[in-house]
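Structure record follows, encoded as structure tokens.
With one protein chain held back, the other chains of the complex are shown just where they sit.
Read from first to last, the chains carry the letters A, B and C; within each, the first residue is number 1.
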Amino acid sequence: MPKMVVEARIVRNTEIGVNVKELVLYAPEIAAQAVPGQFLHVRVADSYYPLLRRPLSISSADRITGTVSTIYRVVGQGTACLAALSSKDSVDCMGPLGNGFVIHGQRSLLVGGGMGLAPLMFLAGALCPRPIEILMGGRTKEEMFWADMFHNKCDAIHITTDDGTLGSCGVTLDLLPEVLKSGAFDVIYTCGPRTMMEGVVKVAKTYNIPCQVSLEEYMACGIGGCLSCTCAGKDGSRKKVCTDGPVFWAQEVMS
Amino acid sequence: MPKMVVEARIVRNTEIGVNVKELVLYAPEIAAQAVPGQFLHVRVADSYYPLLRRPLSISSADRITGTVSTIYRVVGQGTACLAALSSKDSVDCMGPLGNGFVIHGQRSLLVGGGMGLAPLMFLAGALCPRPIEILMGGRTKEEMFWADMFHNKCDAIHITTDDGTLGSCGVTLDLLPEVLKSGAFDVIYTCGPRTMMEGVVKVAKTYNIPCQVSLEEYMACGIGGCLSCTCAGKDGSRKKVCTDGPVFWAQEVMS
Amino acid sequence: MSIGDSDMLGVTIAGIKMKTPVMTASGTFGFGLEYKDFVNLNKIGAVVVKGTTLLPRSGNQGRRIAETPAGMLNSIGLENPGVDEFLSTILPRLKDYDVPVIVNISGNTVEEYGELAARLNVADVAGVELNISCPNVKEGGIAFGTNCDSASAVVKQVKSNTDLPVIVKLSPNVTDIVAMAQSVEDAGADAISLINTLLGMSIDIHKWRPVLGNVVGGLSGPAVKPIAVRMVWQVARAVKVPVIGMGGIVTAEDAIEFMLAGASAVAVGTANFINPCAVQSVADGMKDYIKQRSLSHVNELVGKVNL
Partner (left out) sequence: MSIGDSDMLGVTIAGIKMKTPVMTASGTFGFGLEYKDFVNLNKIGAVVVKGTTLLPRSGNQGRRIAETPAGMLNSIGLENPGVDEFLSTILPRLKDYDVPVIVNISGNTVEEYGELAARLNVADVAGVELNISCPNVKEGGIAFGTNCDSASAVVKQVKSNTDLPVIVKLSPNVTDIVAMAQSVEDAGADAISLINTLLGMSIDIHKWRPVLGNVVGGLSGPAVKPIAVRMVWQVARAVKVPVIGMGGIVTAEDAIEFMLAGASAVAVGTANFINPCAVQSVADGMKDYIKQRSLSHVNELVGKVNL
């Protein structure tokens, strides 16, 4: 299906956490095609600085209302520009880009950390009514507004925080073996910090559960044209995170 | 008196002619000092492109309300940025810069064309209650919204338009000798296109009337530091339009 | 495309017939196919593909791009699947489109350039573009493109190994761009393209580390346009072969500036990342400009800047 570039009207751009906003765009052509794991490539300002687009995962898509959403953390100049926009504005947006998650098996475990939970939101919706559980981690309770958002999408929500203010104290990886033991999962989908995903893949291997990971790389074009985002595939080939990914089967890109 | 740089709140930024806007800023420190002929140096956007400030003549200053105004034509990227601002915004503004008109004699004639009428507005107010007349030119009636603005500031308004849709058909220079004959002026203040001002100076010479001209040059710093705006003084010295001018006695810079 | 359009924009550069003077800059448009959802490849001037080498290359480690004021740094490190894969897998797919395919090539030695040119001397390739910004491993790693003699040697070797038009792409990181241009012209270049990227660096002041994995990278985008226009102007006055101008072109106005400076065609690079339809919208804008100015052909702009 063709990728496209559209001028999308902003439906809303609202704060949903500390420094985290949800951007809802009216982009029916993109909403009609989007699958979980794909991303948007957004021109945050009509300027030469910031110059490049910003890749942001699709956190939901609604074919009926024609909207796509993304949840982003304000970290630098580009996301600050985006945060300043309001529902009077529109943004130049490419999408849906990349390959999404491959729906596989019956019982799914989602493992996410930080903004990696955004694409998992979309995925959780799409997996319904299959049984799913989610294991999510963050630094502190304040960051875990996510729990509410996954509430009616998952059969169980397992939470860890670094400081123990919500769920168990520690990181997702600490809790992962326990979660895996309690449920008979036949697939794991993970998105979050690289080290977390690597840990998840390692543990999943010992349990013999296939695992899909969603990678993040610095991107210029977002469509396979610049090679800024490539990584080494385990088969010796080069993989473009933007078009071969961002979602890969773990064994394609991690050992 | 010190020049300053202030973050000035926009009181209003309204269209007063085709592609012409009046910007009113709350900048009491600048308003308190400004004299006719001086200019503001405005950072039109907090961006690297446009990068440089834009010089704009002060068209009025009100010490009581603490406001200064400027009237500008939207010609390029910078003035387009300025035009997009509204009363919720503020702009970074340096001023008051340059040397203004020197009040001289009793009966004054103002000769202005195009946006050169903006500083003459301020001057007309300051000359009051001395007798003053104005000769103004433009391409067509549509451009001559200026006439209304000078209405209660001048004893007589002489108008020329290139197409004859208002006042007499022709350019200011055509009407100048007639105007000069009818009134016993002892000073002329002129601001407008270079060729117009040169013509005025020539005619004024034959009538032996001293003349002040307001020059325009491409400016970077606006305060004498970069030498982008200099011109040759008739005494062999170099003149900085930003600090030695923009207003000069005609014989200082024109032959 | 109506007849009028190609009448207005069609150009022939070093024997390569193009429907518009707007090409893609190597490395910014993949092998063309990546952009097919956004650009009608049948309507653009030429596709200049990613820098190709004899053997596959995996490119540089670590972060490869950084944003800078009105520009970007890249240090892709010439990642590419190698010339054989290009010929066997990619070129056949490009045949579906009616657009000249120009292959940008890079070598570590004069011989490698020659070998690449020989392998690419096939019907479906319209021309080769020599990226001479590469380090000359036999001469201490100094880039071919910063020394007149090495540049000249590369061009001669390539010319004797191919029947195709040879475009030589100059590096701007030199004291005397005119001398470089004249040497490659004398050595037989059929056209000259410029500029490649300017060597730059960014440092992360939080981590106290270079932003790019490769430490330094190539600066491109609007920031470099004034340098590129100046070099195109200097070179176009000094050589007889056509010049292809690039460096910071985003809009039709930018492209026209290069044509006035003396470029016979232009290439769009970094702008493809900002607007995936850029190659086409630049050409469309040029057409509008030509009509507005009541000109009959884009050629009428070439070198027309009045001093």
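The working rule: a residue touches a chain if its C-beta (ideal position, glycine included) is under 8 Å from a C-beta of that chain, and two chains touch if they have at least 3 such contacts.
Since this is a predicted model, take the numbers as computed values, not measurements.
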Visible chains in contact with the missing one
A, B, C
Can you say which of B:51, B:128 or B:184 touches the chain missing from this structure?
B:51
Residues from chain B at the interface with the omitted partner, ascending
2-5, 43, 48-53, 92, 94, 218-230, 232, 238, 243
Identify the residues of chain C touching the omitted chain, counting contacts across the whole complex.
68-71, 73, 146, 173-176, 198-203, 205, 208-210, 215-216, 219, 221-227, 229-230, 233, 248, 253, 256-257, 260-261, 289, 304-307
Touching residues on chain A - with respect to the absent chain
48-49
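As a convention for this text, only the chains that are shown with their structure count from here on.
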If I average the Cα coordinates per chain and compare with the overall Cα mean, which chain comes out closest?
C
Most remote chain w.r.t. Chain B, using mean C-alpha positions, is A
Roughly how far is chain B from chain C, going centre to centre by Cα mean, in whole Å?
48
What is the distance in Å between the mean C-alpha positions of chain A and chain C?
36
Multi-chain contact sites of chain B, meaning residues that touch two or more partners
48-49
Among chain C residues, those touching two or more other chains are 69-70, 222
